[in-house]
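To start, the structure under review is shown below, and the notes come after it.
One chain of protein is taken out of this complex; the other chains stay put.
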Amino acid sequence: MSEAFFEVEGLNTWFFTRMGIFKSVRDVSFDLRRGEVLGIVGESGSGKSVTGMSIMGQVEEPGRTVSGSIRLDGEELTSLSFEDMRRCRGRRIAMVFQNPLMTLNPLMRIRDQMYEAISEHESVSEDEMHQRCLDALRAVGIPSPEERLTAYPHELSGGMRQRVVIATALLLNPDLIIADEPTTALDVTIQAQIIHQMRRQIDERGLGMIWITHDLATLSELADRILVMYAGAMMETGTTAEIIGSPRHPYTSKLLESVPSRNVPGEKLRQIRGTMPSLLSLGAGCPFMGRCEHATDACARGVPERMFSQTHRVWCHHPLEV
Amino acid sequence: MAETLFEARDLSRIFEPARGALQQLSDRITGKQPAVVRAVDKVTLSVVEGETLGIVGESGCGKSTLARMITGILPVSGGERRYRGEDYVSFLARKRDALKVQMVFQDPMSSLNPRLKVGEIIGEAAALHRVVPRARVRDHVVEMLERVGLPADTITRYPHQFSGGQRQRIGIARALAVKPELLVCDEAVAALDVSVQAQIINLLMDIRQDSGLSMIFISHDLGLIRHLCDRVAVMYLGRVVELARTEELFANPVHPYTQMLLAGMPRISVERRAFMPIVGEIPSPLHPPSGCHFHPRCSSASGHCSRIRPELSEWTPGHMQACINAG
């Protein structure tokens, strides 16, 4: 396997509010190789979206990336100036959000928005821009792209809009795409199409992708590696086969078990009891402790990192036997 | 055999686009028919006592509109609804009886009035309609809260103080407080996290078991439907295309759309499956394709499909489907 081109190390992003400090992301580290999809999975409040925003340098007040290193091809992103970071976004790192209307300007034609994305970073002729837009739209499986180019966002269906956003992200041939729940709002059939086309683009172009979602099913079909997050901390990471096939962390295992298709129809689902702890009152121990069947006193004091293979790491005192 | 609790025959709901008075007048003079959305188009289905009927479909298929017609929140544009054989016109007029059909909503944020305390949210209708004597309303509310797994002190708190899963529990308690017989759950867990989703599903199953409640469970998630329902209706653009017992439907889907849905159903598995590309987008409900709505996306469509409106017909006993090329 090739070298990692993108690395995140010891990332901490906290929100300083009137009520106290929300430690939304705590000591998160991972890396990414070209042509690889890293899935970050977690429930709401797990810090997965904030991790994506932190990489983009777009954490909003009162949040701040307190510490950590984010390196793209060895270049440190956290020390970039605002202007350099802006240039880096879009050109080298692109982001796709859950709601395509957050990205698309409702008053501009698709063509003008895509042209703008190119001309912001490169100066090329209109013909070339046109050609590149068509290629990008075709790449994400949009039928009759010529017509779509002159359309306004509201004239397209939800799935089509999200594809336009992805095509725009691909326009500048970025090294890394961060996708935050890009298919969650879409129908199952559309979701499957987009995932299929995404996978092909990643393989063809050799770009890296971070796919943030709460949905283990889509990840199992798309991702090469998975990082499981809970209450701002890493729980387990490994290849998709390792996470789905032999989860070691009680949380991952429970999460997988609670999916209906892994239960006997008509019988009660195996559920995780309790709720996620408040991000305000986290100690040094494992955040999953309160809901875990295996928790012991040791869990309240720090969390050890256990390695089960070159890729499979678990942060737990009591990893499961397989 | 158990009694049929709810029955819908040829149920339709047409939404007309908003037109100004002038527009209406000119349309009437020119005899132009305004473009209408047939959100629900001649749907026939029934629920027997103690049964859970699943309704599955993608966005825009009319499943939420159908839910609101079943619960009497929306009027119908055509067709009839019956509750224990009685027509809805007289059934809904008797307010206390009309409470027998209740609904659990999708959005835990907007489905609870943010300005009322939880106790008022749950107890209001029970007190107003004298489901329980006035003096007992508080106890009744506490009982409902216990039933959905919330502490009694929840009564004096406001919805915003709760998480999504807890709010959904409050929504369920509100429906249960008026002692319904049929509970319509419209995407009741779609907005929740996986672990919370499992808790709510288990709660619904508990309640169903304890009180013999009948349910209509509406979802886009085939996994949930399979887990929870006895029978399933598959909807596409306002019409039911297939209706069968759950095991039968998942084992032998007949309609091409059902087959496509099942193939596209995301599964958690280690081996990557060979991808079956699905053609096309869901058409706009404003301009649905002629004949069978699914024909532009269907691989086995023939010339007839764009002309003939397919009717739901019996395929095998208890298994209805609406594809003219089936078999």
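Quick notes
First chain written, first letter: the chains are A and B, and each begins at residue 1.
Please note the rule applied: a residue touches a chain if its C-beta (ideal position, glycine included) is under 8 Å from a C-beta of that chain, and two chains touch if they have at least 3 such contacts.
Note that in this section contacts and distances are computed from a predicted model.
For the chain that does not appear here, its UniProt entry gives the protein name "ABC transmembrane type-1 domain-containing protein", which is one of "ABC transmembrane type-1 domain-containing protein", "Phosphoribosylformylglycinamidine synthase subunit PurL", "Peptidase S1" or "Tricarboxylic transport membrane protein". From the options B:66, B:103 or B:234, the residue with contact to the unseen chain in the full assembly is B:103. Checked against the full complex, the candidates B:2, B:73, B:251 or B:286 give a single residue touching the omitted chain, namely B:73.
Residue B:174 is the one among B:42, B:63, B:81 or B:174 that touches the chain missing from this view. Listed for chain B, the residues touching the missing chain in the whole complex are 21, 68, 71-73, 92, 95, 98-99, 101-103, 105-107, 110-116, 124-125, 128-129, 158, 160-161, 171, 174-175, 178.
The working rule: only the chains that are shown with their structure count from here on.
Centre-to-centre separation of chain A and chain B, using mean CA positions: 32 Å.
Those residues of chain B that touch chain A in the shared complex are 58-59, 163-166, 193-199, 201-202, 205-206, 220-224, 226-228, 246, 260-261, 264-270, 272-273, 275, 277-278, 281-282, 284. Here chain A touches chain B in the complex through residues 43-44, 157-160, 187-193, 196, 214-218, 220-221, 240-241, 244-245, 254-256, 258-263, 265-266, 268-273, 275, going by the rule given at the top.
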